[in-house]
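A protein chain is absent from this complex, but the other protein chains hold their places.
Order as written gives the chain letters A, B and C; numbering starts at 1 within each chain.
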Amino acid sequence: MLRFFLRRVLLVLPVLFGLLVLTFVLVRIVPNDPSAALAGQNATPEQIVEIRAKYGFDQPLIVQFGIYLRQVVQADLGTSIQSGRPVARDILQRLPATLELTFAALLLGAGLGVPLGVLAAVRHNTWLDHGLRFFTVGGVAIASFWFAIMLQLFFSMQLDLLPLRGRLGTAMTPPAHLTGLFVLDSLLTGRFDAFRDALRHLALPAVTLSLGAMATITRFTRSGVLETMQKEYVLYEIAAGYPRELLIAVYVLRNSLVATITQIGLLFGALLAGAVVIESIYDWPGIGSYAVTAIFTSDYKAILAVTLLVGIVYSIVNILVDLIHGLIDPRVATEL
Amino acid sequence: MLVLKKFARDTSGMVGLVIVLATAVVAVLAPRLAPHPLDAYESHPLQRLQEPSRQFLLGTDNLGRDVLSRVILGARAALTIAVLVVAGAMVIGVPLGLVAGYHRGWVPEIIMRVTDVFLAVPQLILALALAQLLGPSLKNAMLALTLTYWPFFTRIVFAETRRIRVSVFVEALQGLNAGALRVMFFHILPNAAPPIIVRATIGMGFTILSAAVLGFLGMGATPPDPEWGLAISESRQYLPEAWWFAAFPGIAIFLVVFGFNLLGDGLRDVVDPRLRRSR
Amino acid sequence: MSDDLVLAVDGLKISIATDDGLACVLDHVDLRIPRGRIVGVVGESGCGKSTLVRAILGILPRAARVERGRILFGVEDLLRLSQRELTRRIRGKEISFIPQDPYLALNPVFTVGTQLLEIMRWHAGAGGNGDMGRRGHRARLVQLLRTVQIPDPEVALERYPHQFSGGQRQRLLIAGALACRPRLVIADEPTSALDVTTQLQILRLLRDLANRFGVSMLFVTHDFGVVAQLCDEVMVMYAGQSVETGQTAEILDRPRHPYTQMLIACHPDRARDLTGIPGTVASPLAPPPGCRFHPRCPSARAVCSTARPGAVVEAAGHEVSCVLYHGPVSHV
Partner (left out) sequence: MSERMILEVEGLETLLGGERRLLGRARPPVRAVAGVSLALRENEILGIVGESGCGKSTLGRTILGIQRETRGTIRLDGRAVSGLPPREARRARRDIQYLHQDAAAALDPWWSIGRSVEEALVITGVGPRAERAARIDRMLAAVGLEPALKRRYPHELSGGQLRRVTLARVLVLAPRIVILDEPTSGLDLSVQATVLRLIRELLAEFRLAYLFISHDLSVVRQMCDRVAIMYLGRIVELADTRRLFEAPAHPYTRLLLAAAPRLDPGQDLGDIPIHGEPPSPTAVPSGCAFRTRCPHGVALCAEALPMLEPVVDGHEVACHRWRDLAATPAVSTRPAP
């Protein structure tokens, strides 16, 4: 198992290196002159030359890449134009908010998606199954930014039930920093007022973000369960007299979860991407809204840093998924 | 043909097909179908933000333009983007996947590692970064989407090719001394077609969504183009009063993407060579 | 039904709804399994042997319908029992099953011990057979694994199916089939995925266990050679109909039904000129009327296409369904 884990980690390294090359190439191949961008719009040609020398843009590409590499390894992602602070610090500060949102969405998506998927499979070809199929196909067809706006329109503006934006009410002081996830921190420190408020703020963004994930998980769980039910060993288990409930709850589900869990790993990328848009709509102070502001202000260092970070987080999640996969299915670990 | 008969029995797939065909008709005939084709671009300050009425079935926007006409014209932009982006991504991705799947050695290794790098970042984020660096315009948005979507096809074609490559009929062809290109394009590609077709169909819907996000964030279409994402973005400051301004472009997106997804879902069961039957 | 019969299938007729219409996959199937005997069911692909097995176990596909007939197990008609009763009292407990492909029949993500113990625990709890407790089950299972010659049974319980060879997996499945002391074991081509030297060992094991535990066995196969090695009695099926039943030696030496005769003549051990059987197997979608073999039968008469003869006793325990043996006056 350890060897399996190490191997997975090692296999991610070239991907991360490739990611660095990709982000580097993005900056260099794109026609915009980064020095000009850095110097700002009113810079004189002399200033641009100066900046070019300062950042090493006049060096050969390979040297520049070396510089870039060293900076990244030292977690020096440059200074943000927009905030004037190091990008790395900005990101670190905003990461917990994004994690809170994506984990909440994932929890919601998996918590409802898996049971719904099993239900659809067990009630295969009934009206319930057809209804859920409409939901799963429709759920991924909704533009999340539009859905977010509609939810705001209805629950915040019309009914005034839930807050429109932000992570906490303005009057509320944030709970003591433990994990950076407000819902968790407030609960751990016994701040139930903050907990309630944080939860209310989290509700709409999390629901918006989870919709696509829930639809996808439902769908994959359904087809996974159906596929497993066709397997020879399930026929054998039935013939051996396993009761149907036990069969589905234990034996079939565990086999079909393999597909679902792989899917959840892949979904995490979609969630991070979705967070970009949704955070900016709900003014959620995470990486996503940071990225959007960076895009509007042409803050290219921040853009690249976010791209890199998302790639790293995504890779880590997928290593975890492989690990769980290896734990569920003993063949995986021995084969690799 | 058995394929058509089987597909015709799949209700939701048929619904999808109808939606997609209807969208295509609307996109082609857009200028003729729109009730106020001229009003779609020109601003009419006097009739701004009017509620849906008999004259403007879906109301008017902040510049007094007919929302229905702009939604209809938006279909054209959406379909163009979808078709061009998916076609472009297939042109890049499918041959790469075939080559990487069929051969062994460092060429496939490099192709697949590059694919992995692209897949390690969510497509939308990569496309956003690329679109920003290229400069906001519809053309650049399409380029950015194409350049970030091909790895999906490479991945699928690679997996399919690896699977089919070791199948007995390919070995039999190699036994007959068939050339690599012949096996790849005449035999493996058709056998890999079902998942590619499904992916392409669903990819169209996915691309429409991504393009709408780019438009919404100002990285795609530019005003005054009638694009759905852009329209929703413009509508935000007139909420909650002008709900129609935000609601209808979103419903249009949903309908079209829903159609593509249903169609792709229905095709999944149907594109199977076992349904090919001689007459 | 006489006391020494474990299972009796009477005039079973089953059809399955398919995309192309109603397929009559079993028609007029009669089968008797005496206590303590190994009965082979032999036939070519598509003859309905798998459907017969599924019907006895009550695991027919949803589209299947039993049109006629009974399956008597003791005094009970299995076709009248609910799925719930079958699960609680019959399947895995009174009637157990050894599947065809040992590579596919074990759940890959659970240890062998978990899977086999689950069956015992479940049936002990629900059947009112006295709870032996966890440890008791385990001890019995270890004993069984030793009986089927699995090396290191204690360790084997903790291992996953993919860590065993095909022959060993089949031994595990045999142990599982015997775990709850069934009265009848149904084996569906349990050796067709194995090599001959492994096959022989499995057959030998089945023979020994049948003697030692006194269970009756239904053994489905397409290979007359395997029948000759293992079975006491044999029933020959063609296109969903049982055509001939009798003692193995009797059938091999003096087959009566034209189909049985031709099938045995096809076996490379007997074949002299590689003739085969002309024509193709009747489709269950449009079965020929009367005896389903008549379109391929060299001795067919006019009456064969109108009615199917009942079974005629030719010798002790040897029954044939063919007009040739109905004497000069053929009846319906």
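Convention: a residue touches a chain if its C-beta (ideal position, glycine included) is under 8 Å from a C-beta of that chain, and two chains touch if they have at least 3 such contacts.
Treat the numbers as computed from the prediction; the structure is a model and nothing was measured.
Checked against the hidden chain, the listed residues C:G58, C:P153, C:G167 or C:P182 yield one contact partner: C:G167.
Checked against the hidden chain, the listed residues C:L22, C:L72, C:L104 or C:I264 yield one contact partner: C:I264.
Across the interface with the omitted chain, chain B contributes residues 167-169, 171-179, 182, 187, 190-191, 273-274, 276-279.
For chain C, the residues touching the chain absent from view are 44-45, 165-168, 195-201, 203-204, 207, 222-226, 228-230, 248-249, 252-253, 262-264, 266-277, 280-281.
As a working rule, only the chains that are shown with their structure count from here on.
By the count of C-beta pairs in contact, the leading chain pair is A-B. Centroid distances from chain B, each centroid being the mean of CA atoms, peak for C. For the pair chain A and chain B, the distance between mean C-alpha positions equals 22 Å.
Separation between the centroids of chain B and chain C, computed from CA atoms only, is 53 Å. On the side of chain B, the complex with chain A involves touching residues 12, 113-114, 116-118, 120-126, 128-130, 132-135, 205, 209, 212-213, 216-219, 229, 232, 235-236, 239-240, 243, 246-247, 249-250, 253-254, 257-258, 260-262, 265. Looking at the complex, you find that chain C touches chain A at residues 57, 59, 83, 87-88, 90-93, 96-97, 99, 101, 104-110, 115, 118-119, 122-123, 160, 162, 173, 176. Contact residues on chain A toward chain C in their complex (touch as defined above): 231-244, 246, 251, 254-255, 258, 328-331, 334.
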